[in-house]
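Removed from the display is one protein chain of the complex; every other protein chain stays in position.
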């Protein structure tokens, strides 16, 4: 359906080039596909590959002002070498050696950390020291100063999630250096934010103003685990509680609104009973999972990959996927769903459903 | 400023009466005062008076279909004998004898219960049995079936709060009988709603639809107490946490929105350190307190009344009030603030403030 | 289902009275009926009765500071003599003689005016003079200073609607006197609010902050008429536009939100083709209509009343009603629906519908 190639057309196209113009008719099929056709590809990173490289970085790469963090980003093989796990999301493994400190800074980019194993690091967010331990989900919403320090003689690693690609792509980011050391080396069991906000169904009268991001610095594993355990027990009792048979799940929320923890990132935790296989889904937007416990597999675009503890996998937009649990299977999940939903681009297709 | 009394004016006024009309100019000062001039008056009911009368009712008055509840309403002395503690709110002491059952029904009116002492009763809300114990705040939002049963050989009393006067006045109420017995005599420690929803910062994926009223059936004392304790500890550490020096407070909220538990009723819990005296406030809207623990006093329109455990007092709209804590002083509070705020009539005046 | 009348019971009931208490079990059926059972009754006021009485007031009653307004309120016969057309709403006919001025004041109560005939008065709202002409709907949201003046040698009458009963009942009202004369005697064709805001689909960048009430002072008949005319033309063309066959209707809105013009009062305009009969409806909340043009009838609780231009009728909560149009039939409507909906008490029953 393209115009005939004539000298006149070539002159026209040269005129376009000379004036920083491009026709739609030569590219519409690529630019506006029938359904999302992401350059990003489904991919699995094995924890058994990631962790030793992080360890080696601990030996070879200092942490400090300038480099800021000993963080190694997962680069989606489809995205041409950019350190983007999806077009919107950044995911990295961060490693902090014994007694090390990562200096304070702040940025518009929203960040979280999730701890698949270990303990001993405190992240200090706007002066509030927050303990990091296995299973905890921790927040550093945009423009909060933060640094980390390891209070032990053991190294510790965790994953970071941020909206760096989205911020970079859309030119929205600001960055500022803070203290070279963290501003408070205390190591309390619970942060001040938790002490104010982690009482179910209760809101402090000193915090009646809704906030853009959650005021909770750490979502503790003990609560996540209890919530999932109760869902499966209720399912055993024949009560509605799980989203699908054998599939319990919670979303981390901002208690001031009941909505997502940050404006750009959704985070959830999923638990499957052994033997559960979820229906095949396609969703607009991109998502990342990390296996927290158990063994199973993910099927993406028909291809099955076996998964062990710590493994990280990415599901780009509109890729068909399902999970299979060999043992009881726990997975942390994050995605760009708030971006997609706030801009009204969300769609889901569940195979076999109407 | 009234017109001269003439035969013509009398004929005019008779014409008004004959046609169901009244002039504004004879009544504007009463109808539209310079500030709220409530007919309701400040008043204190002593628990030492209430409880024995409730006990006597237990001996003389059966509980069952028709009367529905052995509930004794507090009638504001200014409201002409109506059983309204304020123009919008109902407050009653309810009493259930050993092994008794209050039958199931439902109504548009929103209801809660607060337990100042005792235990052993379960309220069954839409089939979900909810334990009632000292310090718990329990919800029965509009149009949920509910009944109560006492599983012990001891009587139990508590207070009920509803929006009955508002509903009656504005003709919004529907009522329907349910089962003559409660539909489930189980006595679980935690209700199904709590097991799904009482995990701080977490929302079940099976409950992503926001609800008009909170899905939490019981707000447990253990959480309320912990939240208040933390606020005072944080204050001790020099951190912002309390609303005023020595005054900790939490609001009970709907976790799907972060807002009030029900569309018409706000509920809070306040804790004052011994010796604390709050600033004098005036607020649009009416509020009720019950002393949960400790001793102190309330000053309303300049008049001081001493308070002990269980005492209930009402502060009508725009009445000047403050609290004084003789000992550590715990108070449960409810009000019609959601009505006032959703309709944009809220105003607060704190004496001594700008 | 009441307890046996014994000396002990009488002593108990005396104890209740002595302590400002009332039992629920003696009154629950009245307080909490199966469906709304309003004291207010359906009623029709004939314009042919109202207008002469307003005229006579013009001769006998001065307008000025103290009485404030020559307004005659419609008193629902069921409400015991109170000047309330419904439990929430006030409706009055206001009359201003040639060259008269009604002085400025402001109050928390929300007010509107609707002009069934005449012209020549300007209402000055916060210093902005707003022309009043037949078919116009005019706003004075809570706490805006306002006065009126008649710029002609003819008297003028209109109806006022306010939330005075709601404000009085719930003790939310404040009142303040302003200038004894209006602050601006200019008589522009369009007010400043209209000039800024009455451009369809456009919002001034100087007005990006949402407002509690509409910034539009006057909703002109020319626009209302055009909107209704278009709906019926679209219906003729087979397009969805009317709410029911032969029944066009618009709601007056706050352009900053798309919602109701004021927090407590909804206003609409309805047009029926000759011969149209609406389905029978019951709705929670109370509503008032004024016939603007044409002839027809209203059926309320099965009783039919014929209606002519200017007639005002009230439909209390949950009363069954329908309209019949003898000629093309235009009606202005206002109600307390925002109160009912914001507090989640709304319900509608359409007879013959599922």
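For reference, chains read A, B and C in written order, and residue numbers begin at 1 within each chain.
Simple rule for what comes next: a contact is a pair of C-beta atoms (placed from the backbone, for glycine too) under 8 Å apart; a residue touches a chain by one contact, two chains touch by 3 or more.
Predicted, not measured: the structure shown is a model, and the values here were computed from it.
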Contact list for the unshown chain, restricted to visible chains: A, C
Of C:200, C:302 or C:352, the one touching the omitted chain in the full complex: C:200
Touch list for chain C against the chain that is not drawn: 192, 195-206, 208, 210, 214, 216, 219, 223-224, 226-227, 230-231, 233-234, 239-243, 249-258, 268
Sites on chain A contacted by the missing partner chain, in the whole complex: 1-3, 6, 8-9, 12, 15-16, 19-28, 31-38, 40, 43, 45, 49-50, 53, 56-57, 59-62, 64-77, 81, 83, 87-88, 92, 107-109, 142, 164, 166-176, 212, 263-264, 284-286, 316-318, 336, 338-340, 342-345, 347
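Going forward, only the chains that are shown with their structure count from here on.
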Overall pattern in which the protein chains touch one another (line/ring/star/complete/other): line
Fitting chain A to chain B on CA atoms, where both chains share a sequence, rotation angle to nearest 5 degrees: 180
Separation of mean Cα positions, chain C and chain B [Å, integer]: 31
For chain A paired with chain B, centre-to-centre distance based on mean C-alpha positions, whole Å: 42
Intercentroid distance (Cα basis), chain C paired with chain A, Å: 52
Touching two or more other chains - residues of chain A: none
